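Moving on to subunit A:
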Amino acid sequence: MTQPLLDVAGVQKTYTGSGRTVEAVRDLTFSVGDGELVCIVGPSGAGKTTLLKCIAGLLEPTAGTVTLAGARVDGPPEAMAVVFQEYGRSLYPWLTVEGNVELPLKQKKLDKARRRELVRDALEAVGLADVHSAYPWQLSGGMQQRVAIARAVAYEPKVLLMDEPFAAVDAQTRADLEDLIRSLWHKLGVTILFVTHDIDESVYLGQRVLVLSSSPTVIMEDLTIDLPDERTQLETRSSPRFADLRGHVYEQIQLAKHRKGDQHQRDEVATGSHRAGQPTVAADPGH
Partner candidate 1 sequence: GGSSDEPATDTEGGLAQVTVGIIPIIDVAPIYLGQEQGFFEERGIELELVPGSGGAAAVPGVVAGDFDFAFGNVTSLLLAQTQGLPLQVVSNGTASTGDPETDFSAVVVPADSPVQTAADLAGKTVAVNNFKNIGEVTIRKAVEDAGGDSSTVNFVELPFPDMPAAIANGNVDAAWVVEPFVTVATGQGARAVVRNFAEPVEDLTVATYFTTEQMLAENPELVDDFQAAMTESLQYAQDNPDELRRIITTYTSITPETAEQIALPSFPEEINVESMETVAELMAEYGITEETADVDALLATD
Partner candidate 2 sequence: MNPVLRWGRTLGFALTLPVILVTLWWVWSADSTNYYAPPLQTILTTFGDVWFSERLRADVLPSVTRLAIGYTGAVVVGVGLGVLLGANRTLRRVTEPVLEFFRAIPPPALIPILFLFAGIGDTAKVIVIVSGAVWPVLLNTVEGVRAVDDVLSDTSRSYGITGLARLRHLVLPAASPQIVAGMRQALSISIILMVISEMFASTNGLGFSVIQFQRSFAIPEMWSGILLLGLLGFVLSLLFQLFERRSLRWYHGLRRSQRGEN
């Protein structure tokens, strides 16, 4: 691992308010090296978004610290871009697609020609070159999501946080975007934290995969993906090692879903190893 850039130490987050207290994240500790590409997977409601927001300096952890490049994060750090899960609401409805992508660049004080270029390239990369002058609300869900991605890409961040960025796009586009992210990562050496639900995606994309437990959340597994660096959709996905890793993550997720932070710790104390927690009442009541 290269020298650690991001350090998450004992982060805990409890939401209080309106008579409901939720311990979303129990205790997360991990670090990410400069230029790493880390995928985060975990059940719905595990606290992935919460974690990302804490790292982005948008939410203050109840306990623990996030350190970026040696300094404690207590506000949105410079040169970091975030793609939000709620992509639709993260686009400015009063700006055109182009305007949305360009706005952060203006803030970066880039000159007009450079902005133009970056905007055009980014929109082309996500396949939206022809809708640059439309408003976000004139676009389909998947197109909106791609605008949000283009915005982050055009920003040329040092650290890129992405919260299920491909959830609304079709399989083919998704594959294209995955390759786009990996190529960007190669080209720019950007550090990427990538939250996804798609296990294949996490394995295909990442150098490491973090598996989170159900809320209150701890880290179930920190898996290094030892696939070759040069990956292609067809070959990589059909390699036996890919299948192995994929299967492993899948298992962990299924475990995670039925196991919460507290059980996890209890288990560890009791047996020193992971054991499947009891299944929840959910799912398939018809049978």
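Basis for inclusion: all candidates are chains of the complex that A comes from, given by their letters.
Note that contacts are C-beta pairs under 8 Å (C-beta built on N, C-alpha and C of every residue); 3 or more make two chains touch, one makes a residue touch a chain; residues count from 1.
Given the structure is predicted, the values throughout are model-derived calculations rather than measurements.
In summary, of the candidates 1 or 2 that share the complex with subunit A, the touching one is 2.
Those residues of subunit A that touch candidate 2 in the complex are listed here as 53, 56-58, 75-76, 78, 80-82, 84, 86, 89-90, 92-95, 103-104, 106-108, 135, 137-138, 151, 155.
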